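A single protein chain has been removed from this complex, and every other one stays in its place.
Right, chain A next:
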């Protein structure tokens, strides 16, 4: 285990402990002690049934988004790629919104599968376009268009929906949050993350070879078609499951790889695990801050990350453009 991974794990454990210990409901020392010994006590319920699954959910969703970002950036050799920018999150959200408005929310797993299907469709479209476009900028523009189209269709769904309750439910969910998430949500998203991680490990060598372009990679023994397939499925599964559980949370997928890229000397193959851990850490901390900032209505996690992430995105774009001006 590298020092970077170890450092991120330590930070993550500390952040999760803080997230479990701190919250709106103030607990006394004796209540904390009781909670540790008896999960059914009042304090125990707050810690283990409300805060702990919420923090772990934030971690798993953040890790899934961080991993997706690292995978897509590596595959497209573009520092601006992430599931949000490329429209994967928006199409996953569209899938889930359609399922909710159609009344499928009562069926277990229906919304989640619809989100996964949406992410999968975006993944297939992006792969097709990537194989025909040599320009990374062109692909980003396609992703932006896809994201806009998915957003427009989602708006159309609202427009035509006859159920104000379903519309409000989708709206609230689209803003992105891990509030009131339970261990059941954790149990849903974790296997998806593990599956995406398994696929990601298969792709690390290929992503490294892609650093010098597709033609050099192809003459270095890489099967590009297989790599594209593995990466897109991994990113779609991770993003789709994250969106299904927590709604749309932007910029984590973009920012997490950038936070750790310098620490792995730019190597896209070694970036995957640190990006997942950094994404998880970011979201646990962001959710804790969203909870602790005193507002009448709790800040939605997706709103909070977007407020912080948008300026970061501009900064990354600026630096990426400068770095390669030569």
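Heads up, the rule we're going with is that a contact is a pair of C-beta atoms (placed from the backbone, for glycine too) under 8 Å apart; a residue touches a chain by one contact, two chains touch by 3 or more; residues count from 1.
The rule we apply is simple: contacts and distances are computed from a predicted model.
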The complex's invisible chain, by UniProt name, from "3-oxoacyl-[acyl-carrier-protein] synthase-1", "Na+/H+ antiporter subunit D", "ABC transporter ATP-binding protein" or "SoxB-like sarcosine oxidase, beta subunit related": "ABC transporter ATP-binding protein"
Residue touching the undisplayed chain, where the options are A:5, A:49 or A:211: A:211
Sole residue of A:37, A:164, A:221 or A:294 that reaches the chain not shown, by the stated touch rule: A:221
Footprint left on chain A by the chain that the document does not show: 77-78, 205, 208-213, 215-216, 218-223, 261, 265-268, 323-324, 326
